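Heads up, one of the protein chains got dropped from this complex, but the rest are sitting where they should.
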Amino acid sequence: MTPDRAHPSLITFLSDYGHSDEFVGVCHGVIARRCPSARVIDLTHGIPRQDVRTGALVLRAALAYAPPCIHLAVVDPWVGAAGENLRRAVAVRAADDDRLLVGPDNGLLMLAAEGFGGVVEAVDIGHSRERLQPVSRTFHGRDIFAPVAAALAAGEDLAALGSPLPAGELHRLELPSARIIDGALVAHVLRRDHFGNLILDASPDLLGAAGAKPGGAVTVQHAGRAHSARYGATFADVAAGELVIYQDAERMIALAVNHGSAEELLEAARDDELIVRPQ
Amino acid sequence: MTPDRAHPSLITFLSDYGHSDEFVGVCHGVIARRCPSARVIDLTHGIPRQDVRTGALVLRAALAYAPPCIHLAVVDPWVGAAGENLRRAVAVRAADDDRLLVGPDNGLLMLAAEGFGGVVEAVDIGHSRERLQPVSRTFHGRDIFAPVAAALAAGEDLAALGSPLPAGELHRLELPSARIIDGALVAHVLRRDHFGNLILDASPDLLGAAGAKPGGAVTVQHAGRAHSARYGATFADVAAGELVIYQDAERMIALAVNHGSAEELLEAARDDELIVRPQ
Partner (left out) sequence: MTPDRAHPSLITFLSDYGHSDEFVGVCHGVIARRCPSARVIDLTHGIPRQDVRTGALVLRAALAYAPPCIHLAVVDPWVGAAGENLRRAVAVRAADDDRLLVGPDNGLLMLAAEGFGGVVEAVDIGHSRERLQPVSRTFHGRDIFAPVAAALAAGEDLAALGSPLPAGELHRLELPSARIIDGALVAHVLRRDHFGNLILDASPDLLGAAGAKPGGAVTVQHAGRAHSARYGATFADVAAGELVIYQDAERMIALAVNHGSAEELLEAARDDELIVRPQ
């Protein structure tokens, strides 16, 4: 497929499988069986269960640092509660660097794909010739996604692995969008991390456009309450228990409490609106 | 040894070491030192500590999807409480595909080996020339099992790595056995998983032989109490809090509670008997 790719058989792998069970290892075995020369980089398997949005955000952030190759990702509301059409299995090609992404058609792959110039080719792999039969109801990672990723690593052509699908039919995530209103930053909680930090949908540029200055004080309003925060560079710029607003390692604006949890202090949940103003 | 093997130096690795400590990484280091070309696939290191039966069941399930190669597994009641003869270290060859298994002689390897046609050659590796001396009392993974697996990956012959052992002397696990009695399925709990799902010793065929029909209702009796369950395809086939009996991804019959724990609902422990009847 791409004999000149620097990593002809490299696969990155992200999921919500965790490490308590053998799910990740079984997928590695399936890959090794189909493509003995494949190498797998585990990006993380610690995505909160069935949390497609966090998976999509983490995948986008992590792939920005990974070499162009085959990107396998599985975060799946797998009990089918969300309806069959969110369970469609797909493989897509992104415009940049010939990156190939394999996973469920529930939006998981799309933030990353858009970061790589968007999807230029998509196939439905639900009945791929590469699938392991009988396909189980609950472990598509093993039965569909890993075999297809391995076949791509072995040099199979994307188009040969399923039925063509218009890119416009792929499921996309609805994300909130921060903006400036009356001189204040109106942002939203995109996700929380394992420390209770809240990652917002705002860039440092947008926070600057609201008049906030690094080192300065801001007010963060949420649910009728106002909190003082410093616009710091790291947690250590505020005392223990105090709120800091900062640029995280992915260059997104985030809220943290030094030695504490911003999520608990603000009692803020996903998609909640926060208004940030310089003091 | 097998120059035509597709994976000449691939090792799968399963243990109860967890990921908090360096045990897994140290074994990887030992392997890389003895056989620089070896590749290791971690099946899982999340087997509950010293739970040999769960290790054996998970190993059998995972290896069904792994390529034929060297299979290292360590789940070890390592404080010696169970007596020295359960601590014997062995390496065995299975009949099918020249699979080699390395681990303690406590039954851990035997379900998988039987799935691959049974053991055709066995050696006691407790005093293998490959062992790292002095052999510690508590870390045989590092000092015996990993070095022997690496030597096999490097092409050493099994017979050269220890003393021959009659296959009949290997320790086997006693597992319960489901059957039909008076038209009802009498099954047992083989193990629980991390969600509190109960995996039974019954196949879908046996459940069908008891008259249960997919989509139908069954009664599950345990410890004098009767529970209603649906014979579903996934958790989502029942409401939250309700019991479902289903075929899991390894094609075993299992019990789950949607958004809950079958173990807690039924108060059932390993080896407990359950009687399943169509309603």
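As written, the chains take the letters A and B, and residue 1 is the first residue of each chain.
Assume contacts are C-beta pairs under 8 Å (C-beta built on N, C-alpha and C of every residue); 3 or more make two chains touch, one makes a residue touch a chain.
Just so we're clear, the structure is a prediction, and the values are computed from it rather than from any experiment.
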Item to complete: Tell me which residue among A:Leu10, A:Leu185 or A:Leu266 touches the hidden chain in the full complex.
Response: A:Leu10
Item to complete: Using the definition of touch stated at the top, determine which of B:Val30, B:Ala94 or B:Leu274 touches the missing chain.
Response: B:Val30
Worksheet, complete the sentence: Contact with the hidden chain, among B:Glu22, B:Asp96, B:Asp157 or B:Glu264, goes to B:Glu22
Practice prompt. Tell me where the left-out chain touches chain A, residue by residue.
Written response: 6-7, 10, 12, 14, 19, 41-46, 58, 61-63, 65-67, 193-194, 233-236, 248-249, 251, 258
Worksheet item: Given the full complex, what residues of chain B touch the hidden partner chain?
Response: 18-22, 24-26, 28-30, 32-33, 36, 78-81, 132, 136-139, 142
